[in-house]
Structure formats: C-alpha cells, structure tokens
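Only a single protein chain was left out; the remaining protein chains are all shown in position.
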Amino acid sequence: MTSTPPAIELRGISKAFGPVQANKDISISVQPGTIHGIVGENGAGKSTLMSILYGFYKADKGEIYINGQLTPIPDSQAAIRAGIGMVHQHFKLVENFTVVENVILGAEDGAMLQPSISKARKLLTDLAAEYGLEVNPDARIEDLSVGHQQRVEILKQLYRQADILILDEPTGVLTPAEADQLFRILERLKEEGKTIILITHKLREIMEVTDTVSVMRRGQMTATVKTSDTSPAELAELMVGRKVLLRVDKAPAKPGKTVLEVDNLRVRHHGVDKLKGISFQIRAGEILGIAGVAGNGQSELLEVLGGMIPAQGGTVRMNGDAIDLTGAKSDGQSRRARGIAHVPEDRQSEGLIMPYEAWENMAFGYHHDPAYQANRFLMNNAAIKADTAEKMEQYDVRPRNPRLPARNFSGGNQQKIVVAREMERNPDLLLVGQPTRGVDIGAIEFIHRQIIALRDQGKAILLVSVELDEIMGLSDRIAVMFDGQIMGERLPDQTDENELGLMMAGMTKGAA
Amino acid sequence: MDKMPKWADVILIPLISVILALLVSGLVVIFIGESPIEAMQIMIRGAFGNAYGWGYTLFYTTNFIFTGLAVAVAFHAKMFNIGGEGQAALGGLGVAIICLTIPWPHWSVALLAAVIGSAVFGAAWAAIPAYLQAKRGSHIVITTIMFNFIASALLVYLLVNVFRVPGSMAPETARFPEAVHLPNASQFAGFLGFRPSTPLNVSFFVAILACVFVWLLIWRTRLGYEIRAFGHSETAAVYAGIHPVKIVMVSMLISGGLAGMMAINGVMGEAERLVIDNVQGAGFVGIAVALMGRSHPVGVFLAALLFGALYQGGAELEFEMPAVSREMIVVIQALVILFTGALDNMVRMPMEAFFLARHRRQEAAAAAAAPNPKPDAAHTGAPAAQREE
Partner (left out) sequence: MDFLTILQILDSTVRLATPLLLACLAGLFSERSGIFDIGLEGKMLAAAFASAAIAFVTGSAWAGLAAGIGASMILALLHGVASITFRGNQLISGVAINFLAAGLSVVIAQTAFRQGGRTPALTGDARFTEITLPFADAVADVPVIGPIYANLISGHSILVYVALLIVPLTWWVLFRTRFGLRLRAVGENPAAVDTAGISVVGLRYAAVLICGVLCGIAGAYLATSLSAGFVKDMSAGRGFIALAALIFSKWRPWYALMACLLFGLLDAVGNRYQNIQLGDFVIPVQFMQALPYILTVIILAGFVGRAIPPRAGGEPYVKER
C-alpha cells in the first residue's frame, strides 16, 4: 500500500468565510481503491472541504495532490480533468432531460449530439452490467425515483471517467432500501479500483461501507482512523466532542396538565414524506427537546405546528381542543390566537423581515393585535415603537434602537428580537427551533435562561435543536427524531450523548 | 451589517442613475448635432417658464402620479404590473360610462363617482391577471402585457360600435355634459396666470390625495405592512400568517385601480370625452416613475414631476429645435428605466464597495483607538457559515 501514492492528499487546507474559519489546517490522505468516510456535525466544515476539492471554493492555504502530483484546482473543469467527480447532496440534473442527455452534458464528443448519445447509451448498458447501475437511458429524470436520479449522477461521473468520487450526504434523500443498494454499488466501484469519499453524518453508513474514516469538528480534522479499529460510540464522541457544557441552572420541572397532544401526525412536503405519523405530548411547565440530525422532519414538525404548512393526517390538540391542520384556520394567525408562539429555525428567512426595522419586526405576526391599532384603518406605530423599546430594554437587545433595520443587528440580537416578540405574548405553548444558532455566547446564556423562566411560569415548550448540548441542558424530556419518526424518548439524566448520537443516526442501543 | 447607509440607497443611487441616463441622453443630442445644454434650457423653460408650461407639466405629472403609484404598489408586493396602460384605458371607459349615463347635479359628485368608477374598471382589468398569478402561477408580466392589447382592441370596438355618436365618423364618445366638466386651473388658480385652455384641472389634487393614500396604505395600515412583508419574503410572510393569494389579489386590485384613476385627469378633466388611445403611454411611464421614485409616494411625485416636465419640455423642444424629435423624451424615459431598473447593480456594486471600504477604514481606525472591539463582532459572519453545510 505504501508504494502507491495516495489517490488524494490534502495538505494544510484552510478556508475562512469572513471571521468564520470553516476549515482549519486540514490534511488527509486517501489510498486508491478505498472508501473513505468523513463524518461530522452540521457546520463542521465537511462540505466546504469537498467544495474546495471540487473547485467551487479556493482554499486560502494548502495544497492538493492527486495520485502524488501537486494539482491546483481553481475551478470545476480542473477537478473534472483531474478525474474527480462529485455527487452533490442536491442533484445537479436537468429534470426534463433524459438520462442519456444528462450523462453527456458537458462531456460531448463533438458538435453533433448523435455520436455521443449512441456511445453513452452503449456505455450505460455496460456500466449497468458492471456495477449494478441499471437505469433506462431514455427515461426522463423527473419520472425517476430519487434513488435512480442518484444513479444518474454517479453514471455521469463514470462517463467522465472519474476515478475519485465524492458523495455528499448521498443517503439523505434515500429510503433505507435505496441506501443499501447504493452501498452495494459503492462496493463494486471500489472493487474496480475507484476511490470514494463519502460525506455523511450517519454513523451506521460509516461502519457499513468505509475502510477509513476522518472526523471533523468545528472546521478541524480531529481524527482519522481505520473503520475496523473504531466503534460508533467512539466516533460519536469524536464527532460531538466534549464541548464546554453551558450549565443551565434549573429547578426540576413541575409538569401540570397536558397542553399539546400530537397524535399520528403526518406531513408530506414537496412530495416527500417528512413526518411519518408521530405522536407525543407536552405538559404545562415542561420542555420537550427534539434531538436529531437536521433534515429528519424536525423542521416540518415546527412548521406544521406553527401553521406554515398543512398536515396530511393526524390530530393536534391544544388544551384538549383539536386545531385545524388543513383548512382556513390552519394559518399562523390562527395558531397565535390559540396561544402557540413560534421562534422559527431560520430567523433570517422566516422569523424576521430583514429590511424591516426592529419595531416593525416586533409586531411581525402580531400586527393584528388591537393594542397596535390606532383606529379601524391605521396602525399605531408609536405604540409599537414604545412596546419595542420596552422589550428591547427587557431583553437587552443592542443597539437599543427600534428604528434600526433587522439586518443591522448581530445574530444574537436578531434572535433576541424574535425571542422577545414570541415570549412576551405569554403563549401556552412555545415552539422554538435552533434558538441559539449563530448566536454569541452571551446571548446563548440569556436565551436559555428565558426559556427556563418561561417553563417555570407553567408554559409548555417544544425545543428543536441540532445542538445536543442544548437539548441535554434544557430539556425535561428528550425525543429523538430520525427519518420522520420518533426513535424514542429519554430523560436527560438517564441518557448520554453517545446514546442519543446513536439514536440520531437511526440506531438503537441494541444494534450498536 | 448594511453595506450602505440608507440615504445612499434611497437618494444617492437613484440620483446617480438618473444623472447617467441624462448624460447618455445628452450624448444622443450631441450625436444629432445639437447642443445638449441648449436643449436642456429649452426644455426647462418650456416646462416651467410660464403658466402655460406649468399647466401642461402638471397635467402630465398628474397622469404619471397615478400610473407611477400603480406600479409602485405592485412593486411593494414584488410584482411587476406592466398592464397600467390597459388598466388606465379601462378606467377611461368607467369614467365615460359614469359621466354619460347619469345626470350628475354637480361636478364634485360626478368626480367622486368617476374616481370610484375608474378605479373599479381599472381594478377589474387587473383582477384576471392577478387571479391567474395567485392561483395558477401564470406570469403576471406576460398576462398584463396581453391584457394591454386586449384592452386596446376592446376599447376600439366599443368606441366604434357602441359609444360612437350616430352620424359621426370619429371613434369617440359624445362630449360629456356641462355639469361634469371639472374646473381647470384657470378657474381655481387663474390668479397664477392659467388660461382657460390649460389642461391642468382638479384631478391634480386627487393625484396628491392618492399619494397620501398610498403612503398611508403602505406605511400605516396592516394591509400595507403585510404587502411589504410579502414583497420582502414570502416564507416569512407565511410564518406570520399572511396569505399570499390575498396579498397578490389585493395589491393588484389597488394597483389596477390607481392606474384606472388616471382617466379622471385625461378623459374627464381634459378631453371631456373618451377617445381612442387616451392613455398615450402614460401606463408605461409609470414604470420609469416608480423605479426612479423607489416606489415611495414622495419619490413617485418627484419622478412624475420630472417626467411631466420632460413631456412638456420635449414638446417645446420639438417646436424650437426641429432637428430634435419629440421622441427624445421616450429615449430619456428608456434610459431612466434602464439605469434605475435593469442596470441598478452596475451603479450599486461600486457604491457598495466604496461604502464597505469606508466602513472598514472607520472600523480599523476605531479598533486602533479602542483596544477592545465589540464582543459580537466575531459572530456577524456566523449565519453565512452555517449555510455552507
């Protein structure tokens, strides 16, 4: 093995976006004919690293060696020439083109299409036989299942004679059966001498198909090990890390009557089943934390409860009464009227209107409040501004200027505006998504204290976060979501990050 | 952080764009072989030099305020209503029906009814494209263009076959009765030197009221609040419980209504009958006016005044400089739309770079002066980093 140069070697790659160091001095080397996994939490810098390798970003520092040769990769063409192919998380396919057309796009042999099409059609048949990549060459992409679309992406790379394949979260959109098929294909490709880099946050996949695995955390490569020498538990620990635990002082919960009852809730969004019949309850005075890797249905759970998207089935009861999940009363206004407040996951695209000034944002969603109206026709902007000034004082939003547009506040202060707006409505149920994403340490602590205080006033809180620390620190009960379902519930003092990490990866303790 | 101070966005960039448009127009005049300075002087004198000029300038301004506001309201909901021309034509039909079918006792009552009638007809003409956009996703720009042509055909048909005075060849309605003739500037402002022939009439005040109305609507009402929120971010609007279909419909109805109201000025106030092609491109000028006025009523008023002056000054220019055609104003209008609309980024990007560099310099100076930078500084870029994964 040591005699052949590594298929890919990265030396000291660094990349910063403004003040954020997305990749910090990363070095890895991958042997040809192996499958190398890269795991890490969201935001760990995996995708940035691969984008550098594929020529989308230019690294600030560092060198790339392909098969032992120093290979600068300024753009995608260079990457393609170097034999690198990438299968993106979101497919880059032309939906109303046929498979053959997508495969040859950009790799045509001449000005006329016909020779390329005939060649590709034949090659596709060969590749299908060779790797088990069966797909009808003349089918249109939009008529194919997601799994088959992914095959087309792989075929595209093989047609370009890529020797190195990067797959970015390839199973995120696949059913378990489709994922298994993909792994068999990857094995075959490996046998044929291809080198594969698999980016994922699912430990099961790493254990199943990779030969070696690197763990990334906060822009750094924390470890590279042989898969056979490690265990999911160890990887989970490396991945999550022993972060400085933000201690949240809180008294034990005193749960009261049941506020929210969700029963067999099902949501289909953009043609994909996002919630596959989930059920849970939250009582007054308790925080239910939903842990999970992003994209497993947590966002849709918040959106359907917040009135942003309709449900396809199931019931939701607030204080014992069913709420409208599909009809005229299923909008955000009606939810607010029912005592549901919502701190959305993405404050910039959902929770705030960025060009709106702070005071306008403080009324957002509550702009029908009679206290904000001067008369039947006009709003009482002075009243909103006064109210805003008060809330900004109370939540220590800086700068304390109600006339400043939301986009001019820092992330933490933007979030405080949203939190102040939603919490000061005295809701029976607060939905909170990623409350501290992109928020500075000081604001994190503040927001956490506010959430606890609201709980202690006897409110029910549904907390969704991809930060395991946050879930562990705040929740009175923890439910783990995976693939649109709840994997199970745990009490924070009877579980640990490793167990939750495994559940988040779709594994139960017994299977590990 | 904002890349630019607000005043740069609201005033500086439109100003630079308009200056660029005028500079290029000047080049065209030079190309024709005339002096742009002299042309400018003629135009300014023609537009503002005497009561005659003012009368026409403000008459055109009135038209452009209505159509500019119409485009502006739709812009706030992030829609491009290019159908002002057709909506205004239909507004004319509304005015004609109101004025010809009911024996009004006094012009003031008739005006009120005509305002409503023109707005209803204009709104109705915007309703179908709006509905198709809201419910079927049909692109509103294309449907409103199509509706302009349909409106024009419809109007010709009605004027030729339905409203034409028997025995007359002209495709136009009968003259409106004396009672509904709107007072013109010679009657309410004769002391300023306006002659009875001036086209400027009380509709000008209605236009100013419309500016106030739109200002109140957009910045003081819940509906305006929702329209702007929807225009900035549909996702956020849905989060706040705002219904996209409602906003698309309502803002287009208001937009069409405003365009329709233009007819009270030209049809009721000036021509006193409905003639073919009574809109004369004012619907399209509204696009330039709204773009230049940054969709704000005050900006729309000022831009409408500029275009009113251009139209009147352009007429004088053609008279005094026969080599320069009246169409020169269409060229200026095109260049204003081009620079303030389509080439906005061309002006904006260097300005943003300039202000960003200035901001950095100031920050560096501040950091040098105070050893402790603000604690939040490290997090300003954090959201961008999260989107990476």
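Order of writing sets the labels: A and B. Residues in every chain begin at 1.
To be clear about the criterion, a residue touches a chain if its C-beta (ideal position, glycine included) is under 8 Å from a C-beta of that chain, and two chains touch if they have at least 3 such contacts.
Everything numeric in this text was worked out from a predicted model, so none of it was measured.
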item	value
Residue of B:I116, B:M146 or B:L356 touching the missing chain in the full complex	B:M146
Touching the absent chain when the full complex is considered, from A:E9, A:E41, A:E101 or A:E422	A:E101
Selected from B:F230, B:F284 or B:F307 as touching the chain missing from the view	B:F284
For chain B, the residues touching the chain missing from this view	28, 32-33, 80, 82, 128, 132, 136, 138-139, 141-143, 145-147, 149-150, 153-154, 156-157, 160-161, 284, 287, 291, 322-325, 327-335, 337-338, 341-346, 349, 388
Chain A residues touching the omitted chain (full complex)	47, 51, 56-57, 75-77, 80, 86, 88, 92-97, 101-102, 104-108, 110-114, 116
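We take it that only the chains that are shown with their structure count from here on.
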item	value
Interfacial residue positions of chain A with respect to chain B in the complex	17-20, 22, 42-48, 306-308, 331-336, 342, 344, 348-356, 360, 363-365, 367-368, 373, 377-379, 381, 398, 405, 407-408, 410-413, 437-440, 442
In the complex, chain B residues that touch chain A	1-2, 216, 220-222, 225-226, 228-229, 232-233, 235-236, 238-243, 375-386, 388-389
